[in-house]
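Only a single protein chain was left out; the remaining protein chains are all shown in position.
For clarity, chains are labelled A and B in written order, and residue numbers in each chain start from 1.
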Amino acid sequence: MSALELESVRKSFGRLEVLRGIDLGVAEHEVVCLIGASGSGKSTLLRCVNLIEPVDSGRIVVEGAEITRRGVDVNTIRRRIGIVFQAFNLFPHMSVLHNVTLAPRAVLGRSRREAEAGARELLARFGLADKGDDYPDRLSGGQQQRVAIVRALAMEPQLMLLDEVTSALDPELVAEVLEVIRELAAGGMTMLIATHEMGFAREIADRVCFLDEGVILEQGPPAQIFTRPREPRTQQFLARIVAAGRM
Amino acid sequence: MASEGDRRADLEVARRSRILGGDARAVGVSLASTIFFFALLAFAITHAPGWPEVRQTFFDWHEFKSSFPEIARAFLLNVKIFSIAECFIVTLALLIAVLRSLPGPVFFPLRALAIAYADFFRGVPTILVIAILGFGAPALQLKHVPTSTTFWGIVALVLIYTAYVSEVYRAGIESVHPSQEAAARSLGLSRGQALRYVVLPQAVRRVVPPLLNDFIGLQKDTALVGILGAIEAFNQSQIDTDATFNYTPYLAAAALFVAITIPLARFTDALILRDRRRRQAGRVA
Partner (left out) sequence: MRTAAVLLLALALGPAALAANCPTVHSGQLTVGTDNPAYPPWFGGSPGNGSFWKVADPTSGKGYESAVAYAVAAQLGYPRSKVAWTYVPFNRSFAPGPKKFDFDINQISYSPARAKVVTFSSSYYDVNQAIVVLDGTKIASVHTLAGLRPFKLGVQIGTTSYSYIVNHIRPSHSPAVYQTNAAVIQALKNKQIDGLVVDLPTAFYVTSAQVPHSKVLGQFPSLPGGEHFGMVFAKGDPLASCVDGALAKLKANGTLARIHEQWLAKATGAPTLK
């Protein structure tokens, strides 16, 4: 059973059609990277998987259960899928620890002790052990983003969606976040990652998908996509990336 | 090792303190001109032809001393009224603000009701609502309906101020970036949980200054309950004034009202300062 299946997913905002028939499958423990220009639909795709945006047509199946069916309990689905955004979106009025334990306590019904123990363990694992009682405003961007990832992990999701999670960071802070993602992948987490970090995608992805104008134009192992892309538009895109010195 | 956040904060503080008056000479000039202006004003007033009469009528120390104790005692009723009213206002207004934010056509009647309620009670002058409720409701002579003027004064003030405060809350709720709610929902929190744990705590903190404004307004408007006959501070000061034809008791009542708002205002300033720092994180790129 694959972790995630998208079949002919379409999504429009008003008259603008952003996703024009996405077909994608992600196997368990697989790491799939989405690359493409801004506006190609990467973020929208991820937000559809998490049901933040409702799809206009098509099916999305998570762990064998169709989540685009009518009457599905959205909150239950979201417990199984973790998503981390470009803009961290930590809750500023809560400490780091509280940010991480809020959902396990409120949604999973964990006790405070249990949730905090789990949270501290996760924070320690990703180098944030002494930040538990700090408020987000005292953290650097890289630290905040790592907390955001920990916050999503605390719910023990089966699938992690990462939406350009390093794009808002100063360059010197990107590495610490990539390290976290690397570790998650090594631990077998199924991940769908939208990213501009081509070098990282090349290193970590099992498969790379190039999104162009709302469809997956080309997909394949990173070695193939980055060195021998078949489609002209893929080639153009990669050429621009190289010219910008980002690969 | 200072974190990036610390460094950012220090830079901000340094920038701000330069603007706010590191310049001693500028401060001296403004202080001097302020003093000069007020001295001029004081001179103009005390040399006005009617000044001796006004001073005796409004600033009679003997009158102030003799009327102050009973006005202060009457002021306890004002305190009682706004303390009770404020508890209800703060909670009911939040309820109404949440009702107004419920999405979807199924909730339209509730939203419409909330809008109509807020429009009506913000539109009618406070003193009219107090008079109509305070005299009208007991006149219905319904069983089990209290006739106490304090009761109806509180009810009227709650109705009016809930309308204002609900609008303030609503502005606060709408000022919380939707990405906060999105983040909460994506963790699996229900709409209600997201509201309760993430949106409302932030919304309420943001609107502390206008909330305080409305609370001060409420404290002052308790004086209007006097028209229902209850002897609160303003009514008592009027009684004293009318008995002696001297207006100084009005000043005594005014002094009491001002005295309670000052600590509240300073406390709120402290709250805002503490919260401004927290707000710098969680902003959306």
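Heads up, the rule we're going with is that a contact is a pair of C-beta atoms (placed from the backbone, for glycine too) under 8 Å apart; a residue touches a chain by one contact, two chains touch by 3 or more.
Keep in mind the model is a prediction, meaning the values are calculated, not measured.
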{"item": "Shown chains touched by the chain that is not drawn here", "value": "B"}
{"item": "Contact residue for the chain not shown (choose from B:101, B:190, B:213 or B:238)", "value": "B:238"}
{"item": "Option from B:107, B:135 or B:257 whose C-beta touches the chain left out", "value": "B:135"}
{"item": "Hidden partner interface residues of chain B, rising order", "value": "50, 53-54, 56-57, 135, 138-139, 141, 147-149, 226-231, 235, 238-239, 241-246"}
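Please note the rule applied: only the chains that are shown with their structure count from here on.
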{"item": "Chain A-chain B separation of Cα centroids, rounded to whole Å", "value": "45"}
{"item": "Contacting residues of chain B [partner chain A, same complex]", "value": "3-6, 9, 179-180, 182-190, 193, 197-198, 201-202, 205, 277-285"}
{"item": "Footprint of chain B on chain A - complex, ascending", "value": "50, 52, 75-76, 78-79, 81-83, 85-93, 102-103, 106-107, 135-141, 143-144, 151-152, 155, 168, 170, 173"}
